[in-house]
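My structure is below; once you've seen it, I'll send some questions.
Removed from the display is one protein chain of the complex; every other protein chain stays in position.
All chains are identified by letter, namely A and B, in their written order; residue positions are counted from 1 within each chain.
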Amino acid sequence: MENSKSFTAAKGGLTKEKFLNNFAFFGLLLVLVLFEILTRGKLLGQRNLMNIFNNFFSIALCAMMYSFVMALGELDLSVGAIVGFSAAMAAFASEISIYLILPVALITGLLIGLINGFATAYLRVESFIGTLAVSFVFRGLTTYFLNGSVGIPIAMRAFDKDWVKIIALLLVLTISYLLYERCAFGKHCRAVGASHEAARQSGVNVQKTRMAAFALVGLVCGLVGFFTLVRACTASSKTGNSFEFDVLLAVLFGGMPLSGGWPVKFRAAVIGSIAMAALKSGMSLIGIDGLTQQVVEGVILIAVVVLSFDRRNAGVIK
Amino acid sequence: MNENDKCLFRAEKIRKTFGSVHALSDFDITIQPGEIRGLVGENGSGKSTFSSIIAGIQKCDSGKMYLEGKEYLPTGTVDAINHGISMVVQEQGTISKISVAANIFFGKEIMFAKHGVLNVKKMNEEAAKALTDIGVDNIRPEMMIDKLTFEDRKLVELARALYTSPKIWIVDETTTALNVSGRELLYQLMEKMKASGGSILFISHDIDEIMEKCDSLTILRDGFLTADLKKEEFEADKIRQLMIGRELSDHYYREDVDANPKKEVVLETKNVSCDILSDVSVQLHRGEILGVGGLSDCGMHTLGKVLFGLIRPDVGMVLKNTREEVKCAAWATSHGIGYVSKNRDQESMMIICSIKDNICLPSLKDITPVGPVSVKKQKQLAETWAKRMEVKADSVNVFCNILSGGNKQKVVLAKWLGKGSDILILDCPTRGIDVGTKAAIYQLIEKLKKDGKSILLISEELPELIGMSDRIILLKDGRISGEFHREEGMTEAKLIQKMI
Partner (left out) sequence: MKLKKITACVLAATMTASLFAGMGVQAESADPEPFTIGFPWDTANTDPTWISIYNNVKAAVEAAGGELVNVETDNSADGLIDNVSELISRDVDGILFMPASDSMLPTVDAMCADAGVYWGTIFRTISDEDIQEAMYSSDWFAGGCHEDDEACAADIVKSMSEMGVTDLGVINIAKGDTSSDLRDKGAAEGAEEAGVNILNTTYDISVTTDMTKTIESYIAAYPEMNGILVLGTYCEAAIPTIEKALADHNKAGEIKVGRIDFESSLGDYLHEGTFHVSYGGQQQIDPLMSAVILVNKVIGTPIVEEGPTNIITPYLELTSAEEAADFNDYFLGDEAVYTADEIKDSMIKYYNADIDMDYMDKLIATFSIADVVSRHSK
């Protein structure tokens, strides 16, 4: 906040700077007002708010931890696959004991996150290629192991309660906010994203930082996997399908630049997730068909990437 | 109007502000055809702001520019180049991960495209010609730019700037980035261009260089024009005074000759071989200023990185206090070693980041070892050290991309001082920095020595090494070729003998 304040104080290009700093906020507002009008008030009706919350819940859980990866200037395209695979493993674990469901989901997520981190930090694979490969591997394994779908005891639906979700959300929100905005780790992530060499030369352990960021995303995907599993009581090869794009679109919509570094703000994860959930719900409410929804999402993606592109980072190119 | 017709370029009442900082206030300048016009001023005086306005990188808030009598308002760098204005900058201006030829013709690839397909062969041939034209023959156009040294990359930039045969060529503190032969080449190119009727706007910190090369001189101070001098009016002290606005002593190096070394070794390399270095053993003692010099590719920069743990030696080891091995940069940082890189903008600091976060980065774990870091203490740390280092900025929340070179370097130093590092490895700390800041850095180094800190000063400038060091080690082709002590008296002649 302080940064944006000092920037908006600049006289040159006042409105533009201000707009760019807050465009996520405007975007959210636009989505809410537009659909509130188009749906004649149904969007923010009490019942639909619950739907928006359900959509928001898993996207936001993941998006908040995704901030670290975005700060690094990296991408993680495997989050959907992690959700699917950890849900599958947890479903198998439920056959041994239902108490294993949560731990197994979390550990599976964490392990895949560590693989992503290892590939990016130590093997120096470009993150979007590396995580895409990991995504293929675990999507394949999910399909192979599941052979369709596996159910868990219906009693587990007890966890699909709003208060459980709100507690989980608040917990992840608090932890990730503190880690990102207040702890050394979050600052290290942004430093690495701003200039990994400068970060290294300032004593930041670049490799460990990268590893940890991907591990955190993996862990939280395990949690998302758990909640997805208890919601449907089924793990299928489609679980977590295209989740990576929902999350990516949310953080980009929230205004996180792909270039990483200090302009990556934590609030973008939250604002973006709300906007995405509201957008999806709004489009569905006014009955836009699937094809048009894809077009709309694609156009938004391009628009936000262009808007959030930080020209200062491209200063070398003349 | 008469004067307008004669001059090549004229700027009137140029004004530009960044926040509350007035980078330029009603600045006027006239450039005649066929002259080398110098532009000097301290860091932050507005030189680079002005050159970037002419080159179309940014727009001025108010004021007018005329080129050959017509109003000139560049819409961008490409437009500026089309008008015949091209520029070479202080910092790295090449684009990494593409070839030399692609760099020279960046943005102009269309020249070699046929049916949308790039004719790489033709582009390489043309690039080779561009390089030969400026007298460079050791760079092949198909090479990746990253394989080149910093100096050679600058030469590629020269080739790019001159390929378009500009009317006005802006040389923005390029000489500091070049080695001796590169500088000679640059001077030749400037003379050649002048002879053919083009003009050069030459920006430099080196007053001797300015006096020797320029035909006329414009001096800036805090965004104001302080003087326009003709060649016959040149006088070093006068220029310096106009720049700084106060009397400045010539003696900004240390004056004592007493090295007063302690026996205690704080950092050393033992038979280190890696990269170009072979079998190098260097010892840095407590409270010592150890100078390391040599030609630019003699391995001295590598030595600095090895000592800080950025490069692991193939053979041998780096020890702190004769027993702890320096494992990596993170270890070095937490054990009181600080490092200032030669490539400031790429390696020493985060540009798109506030002064505060730059200063606090290595100290976060010291402020609060585990858990949330106190926001107040971070601000305190940053403000204390930014103030002590006299960083010129509205607040510590300002992003570093709008700071001048000297101010950036002050932030980098503040980072390590704030961390309280005992051992500082400074690789060309005064490169591309104005006299005022330079003097401040020398004073700082002297003060640090008095406080018992140990400093390894790597420099390509011999006067600086001689002026500051207790002991100088010279490297040649990766091996130690000589060692000099302050008490014995050191002269440039003696040093050069061991360097070449």
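The rule we apply is simple: contacts are C-beta pairs under 8 Å (C-beta built on N, C-alpha and C of every residue); 3 or more make two chains touch, one makes a residue touch a chain.
What you see is a predicted model, and the numbers here were worked out from it, not measured in a lab.
Taking every chain of the complex into account, the absent chain touches A.
The residue from A:Val150, A:Cys221 or A:Val270 that touches the chain not shown here is A:Val150. Contact between chain A and the unshown chain involves residues 18, 22, 25-26, 29, 32-33, 36, 40-45, 47-48, 50-51, 54-55, 143, 146-152, 154, 157, 160, 228-229, 231-239, 241-242, 281, 284-285, 287, 289-291, 293-294.
Going forward, only the chains that are shown with their structure count from here on.
By the touch criterion given at the top, residues 2-3, 5-7, 9-12, 178, 182-184, 187-188, 190-191, 194-195, 197-205, 261-263, 310, 312-313, 315-318 of chain A touch chain B in their complex. For chain B in complex with chain A, the touching residues are 17-20, 57, 61, 77, 92-95, 106-107, 308, 310, 328-330, 332-334, 339, 341, 346-354, 357, 360-362, 364-365, 368, 371-373, 375, 394-395, 397-399, 401, 415.
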